[in-house]
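Notes to accompany the following structure.
Missing here: one protein chain of the complex. Every other protein chain is in place.
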Amino acid sequence: MFITNTDGSNKWGRFSRRTASSNMKKISLELGSGGKLMGDFIADHIVPTFNNPFLRELSDSSHLPRGIAFTTDSYVVDPIFFPGGDIGTLAVNGTVNDLVVSGAVPRYISLAFILEEGLPWADLEKIVKSIKLAAGQASVQVTTGDTKVVRRGQADKIYINTSGVGFVVAKPRLNSIRPGDRIILTGTLGEHSLAVMLARSEFGLEAKARSDCAPLNYLLPLWKKGVLWMRDITRGGLATILSELAERLPYSLLIEEEKIPLSRAVRGASELLGIDPLYLACEGRAVVVVPQKQADLVLQKIRKNPLGRKAAIIGHIDDKIGKPGELLLSTVTGGLRLLEPLTSELLPRIC
Amino acid sequence: MKELRDKSITFALLREIEKKARSLSRLVRIMEVCGTHTMTIHRYGLKTLLEEAGVEMISGPGCPVCITPNEIHEACLDLVTAKENIILASFGDMTRVPTRKGSLQTVVPAPKSLVKIVYSPQESLALAKANPDKEVIFFGVGFETTIPSIALTVRKAHEQGLQNFSVLSALWLIPPALRAILEAGETEISGFLYPGHVSAIIGVKPYQFVADEFCVPGAIAGFEPNDILLGLSAILSQVEEGRPRVHLEYSRAVNPSGNPLARAIMEEMLEPKDAYWRGLGQIPQSGLELKKAYAVYDAKTRHKLRIKEGSGDLPGCRCGEILRGLVAPPQCPLYLKKCSPDSPFGPCMVSFEGACYVYYKYGRQ
Partner (left out) sequence: MCLGIPAKVTHIQSSGEGKVDYLGTKVRVNFSLLEDVKLGDWVIVHAGFAISKLDEEEAQETLSLLREIAKEQGA
């Protein structure tokens, strides 16, 4: 989700061009891509219309009075089944993870279905089973929900919305981040994206990959071990998440390409298709910022969990290299490269 | 083949390049013709390292996103927004180019029409076969690397008698563009880094005129970082020795005579034409189009498109001069003001290989 800077200014800062969403006559697919158009839409239309201090935070989970955290997300992925999961697994974990990275223990979720007439019953059953399994793994209860059915052609098989409620146990401390603090990545990148590509049978692709879709609850105790900030890596990938973090800090972020865990399958598929794995979406990976003193301990604890086995320290906050607000990658050949957030859909290159 | 990316070898090559560059009395400016070379140089952070070693890299015209004029994109947009039951299939990079009518990414297609991103021209054939009630138009853009594949795809469509398939083609040839740049003589070029995969198709000979007629050195290089540095080192040797030629660094993938079968397919299906390149203008015999016998697969004929060349350039955009190596991105009045990666105005900012996008990434330091 789109993030506003702590001073209230638009994340896109210097290059903000407030014309995009107000000039639209019809909604284009681009609006939902998570890029600038969507950001403008939220900043120009949603925030001013509803105008309250919680919304103005524009965080993935809002922290409400009495220690309640609240979040929502809708899932429209196509295809609905893919290696390692399905739309149901996503619907639980996506919402759970938004709560975890905001410092809240996820407890309850709502479950709303919009079903297309003609969806096979067996498919729905499978998805409901996945949701049950995922909810159990994430220790959340489905306490309320809704079911709607629309005519054939008015929805694509199934859409799911889940809203999540949790209890705040920690507050991210963005303002306490200092040069020297370490950046930990909890696992390999891009497995979910590759799984979806495989399920779409695009390009006749064959690879050993399963979605990394998983709950991040195992990271919760780390809030008490010195962790200052964390975020799950979803659409836009590692580079987008970290460059958004960089833009909110008066420092730069430096990460090392060699240290970034990548499976052979993702490495191969992304080179073959000309896609940069740093921008591939995950659904069960996070970046964690922790002071250097506690970094090794936190890394150890993450690695103890099967979901975090490949975790690695990939970089640190810096105040000597680059300019404040920049995310820099030290490449395998020893060069330095500036990484930008993804501004639109990731496209396989031929050129 | 890890030597091709080995860091210690990279630095050894940079030292070798630096020695050679320092011994020359003037600034070394090398034009990398191919967008993928621009991309690799940027991706591995080589541009700054090369500058420190005394070599300035300038971007050339080998970026199909950059040189395909807006009016051709606008023709695609017209097709998919005005007509129903169209599937407009395109390579990903092309869909982000902004025109007066928007881009293929942002536009809202007509009811029952859609834009589909494909990795291979073959996918567009598959789309045509799977959707007999739709008209599939493949936006076929490319240089010699891609042209044989597009030609082969049309031949297949013809063999299979497909009734709902055509190609809106924008096919460009590299050697005529190089000649145009050299003849214009607008900027100092010490050498050319030739595109490795274009050369896999056309071989070494088509570049010979650059050395023979214009005395400019060059090397055909592969796409790993150390391939590029080897190529650059070879160019510098040619400058030192005063013996311009066409050096083949990428010998593992390029046969000196290229790929005759691929060229035969091109000759079978396509014929040369004068083409209008964004930024370089009209260049004689620099493009290809489907022969009249295959007109039914040519979207321009089939859909009666009228494309007015040179009409679509956005005012103020200096991409043309940038593509010719005349002007650096910050000299464009729109750079970072009206034109940025978030909201690109011209193709040099849209394309991940575009000079402006790449400059933005690290030219600011």
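Chains: A and B, in written order; residue numbering restarts at 1 for each.
Going forward, a contact is a pair of C-beta atoms (placed from the backbone, for glycine too) under 8 Å apart; a residue touches a chain by one contact, two chains touch by 3 or more.
Treat the numbers as computed from the prediction; the structure is a model and nothing was measured.
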**Asked** Which of the visible chains would the unseen chain be in contact with across the whole complex?
**Response** A, B
**Prompt:** Hey, which of A:108, A:167 or A:203 is the one touching the hidden chain?
**Reply:** A:203
**Which of B:198, B:235, B:275 or B:323 contacts the chain that the document leaves out** = B:198
**Prompt:** Where the complex has a chain not shown, which of B:45, B:64, B:191 or B:347 is the residue touching it?
**Reply:** B:64
**Fill in**
Answer key for B:71, B:135, B:249 or B:298 versus the chain not shown reads B:249
**Request:** Tell me which residue among B:12, B:27, B:82 or B:215 touches the hidden chain in the full complex.
**Result:** B:12
**Complete:** Omitted-chain footprint on subunit B covers residues 1, 3-4, 6, 8-9, 11-13, 15-16, 34-37, 62-64, 91, 119-123, 142-143, 145-146, 148-149, 152, 195-198, 200-201, 223, 226-227, 230, 249, 251-255, 259, 261-262, 265, 353
**Residues of subunit A in contact with the chain not shown** = 203-208, 264-265, 267-269, 271-274, 349-351
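Assume only the chains that are shown with their structure count from here on.
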**Message:** What's the distance between the Cα centroids of subunit A and subunit B, rounded to whole Å?
**Reply:** 34
**Prompt:** Once bound in the complex, which stretches of subunit A touch subunit B?
**Reply:** 12, 14-15, 17, 20, 26-30, 35-37, 202-203, 273, 322-323, 329-338, 340, 343-345, 347-351
**Complete:** In their shared complex, subunit A is touched by residues of subunit B numbered 5, 7, 10-11, 35-36, 39, 42-46, 48-49, 63-65, 91-93, 95-96, 105-108, 117, 119-120, 123, 142, 146, 225, 336, 338, 340-343, 351-353, 361-362, 365
